[in-house]
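Every protein chain of the complex appears in place save one, which is left out.
Then we have chain A:
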Amino acid sequence: MAFEGLADRLQSTIKKITGKGKVSEQDVKEMTREVRLALLEADVNFKVVKDLIKRIKERAVGQEVMESLTPGQQVIKVVKEELTALMGGEQSKIAVADRPPTVIMMVGLQGAGKTTTTGKLANLLRKKHNRSPLLVACDVYRPAAIKQLKTLGSQLDMPVYSLGTEANPVDIATQALEKAKADHHDYVIIDTAGRLHIDTDLMGELSEIKAQVKPDEIFLVVDSMTGQDAVNVAESFNEQLDITGVILTKLDGDTRGGAALSIKAVTDKPIKFAGMGEKLDQLEPFHPERMASRILGMGDVLSLIEKAQENVDEKQAKELEEKMRTMSFTFDDFLEQMGQVRNMGPLDELINMLPGANKMKGLKNAQLDEKQISQVEAIIQSMTKKERQEPDIINASRKKRIAKGSGTNVSQVNRLLKQFSEMKKMMKQMTNMQKGKKAKGMKFPFM
C-alpha cells in the first residue's frame, strides 16, 4: 500500500549518499522531501508539516546531520525529536473538583466514539481512582443513543441519568448534576450527541450545557483515522468550548494517526487518553513519544516491549534461555510460552505493533488464528508427562491416542511434532547467534 515508514522512504537517498562521503545541501533537501511525504501520508496536516519541515531543515543543514557519518539515521533522529517535542509530555491526569462532583463533558463529531469512551472513562475512574461516576445521556438525537449508554451502564453496573429523547439536553445535564449531588456521586460524565463543528445551533447547545454545569474537563473525542480536516474540527471545538483535553479513539487500528500531531499543534491541549479497542477496559494513557514513532511508521515497539515485560518475568526468561541453549526445552515449556504470549493480548494486536507488520501480508493471515493455537494446546495437553519431555517416544499408537484425546487427527499431531523439533533446532542456532552478536553490541538499525 501507500504506507512506508520514514526509514524505508529515506533508504534510497541514504544509499546515494553513502560512498560519496560528504552530504550536500541538495541531499538534505531530498531527505526533507521524503520526511515531508512520510508525514503527509500519515495525515499530519499540511500547515503543520510545513512548520515542522522548516525546523527540521534548519537543523539538518547544520552540523548535526551534514557532518554525521550516518546522515540518514541522524535525520530520523532529528525528525523524531521535533515530533516528540511538538507532542509534548505525557499527561493523563483527570481533573478533581474542589467540591465534588467533578463534571466531565464529552464532545466531538458523529461516530468519533464518545459514548463508548464515556463508558471506558467511567470504568477507569472506578477501577484506578476508586470513584463512583454518574453517566448522563444527553444524546437525544441519534436513534438508540440513550439505549447504548444505558447498556454500557448496566454492563458496568453504574447508574445512567436520562430524561428520554423529548427533553432538552441542557435540562438533562443540569438536572443530572443535582441528582449526582443528592446521590453523592463524585464524578458526572456527560455524553453529548455527535455534531459537526460548523453546526452553529448544536455548537450553541454545547456552550449552554457548559454554562449550566461548569465542567472541570471538556474532552474532545477524535477518531485517530481523521485526515486533513482534523485541524478545522479541533480548532472550532476548542475556540467555541475551550476544551481541556483530547481523547484519541480507534488507535488499535492501523492508521498512522498524524491527526494527533495536527490537533496538538492547533489547540495546544494535551491528548490524555487513547482508545485501544471496543472493550470497556481498553482506554490507555496516551504516550506522545510512541505516537511520534508510529506517525513515522516505526511501529509501536515500546508498547510491545512493555507488554512483554508485563507478562514475562525476568527469572522465567533466564531459565528459558538456558533451556534453549542446552536443548532441554520441552513441550511443557512450549505450553507455558504460549500461555505467556497469549497473556499479552490477542495475537493480531501484537503483530500490528511491529514495524512493517502492515506490509507483511503472510504474517497477517498465516499463523494468527486463535483456533489453531487452541488446537496446539489441546494436542500438548493430551500428551503424557513423559511424552512432553521426550517427544521422541511418541510412536504411531501414541499419536493416535493423542489425536483422539485432543479432537484432532494424526496428521495434525505429526505437524506439531515436526514444527517442535524444527523449532528446537532454530532455538539453538538463535541462542548461539545472539551470543556472538552481543559481544559486538546489538543495535536496532533505526533507533
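As a convention for this text, a contact is a pair of C-beta atoms (placed from the backbone, for glycine too) under 8 Å apart; a residue touches a chain by one contact, two chains touch by 3 or more; residues count from 1.
What we mean here is this: contacts and distances are computed from a predicted model.
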Practice task
Leaving aside the chains on screen, match the unshown one to its UniProt name from "ATP-binding cassette domain-containing protein", "Signal recognition particle receptor FtsY", "Phenylacetate-CoA oxygenase" or "Amino acid ABC transporter permease".
Solution key: "Signal recognition particle receptor FtsY"
Completion exercise
Given A:L40, A:A167 or A:A378, the residue that touches the chain left out of view is A:L40
Handout entry: Among A:P101, A:P159, A:G258 or A:P288, residue touching the chain not depicted
Key = A:G258
Completion exercise
Only one of A:Q212, A:Q228 or A:Q375 touches the unshown chain, namely A:Q228
Handout entry: Contact with the hidden chain (one of A:Q148, A:T267 or A:S293)
Key = A:Q148
Exercise for the section: Name every residue on chain A in touch with the hidden partner chain. Expected result: 1-3, 37, 40-43, 45-46, 109-113, 115, 141-152, 155, 196-198, 223, 225-230, 232-233, 250, 252-256, 258-259, 278, 346, 348, 352, 358, 364-365, 368-370
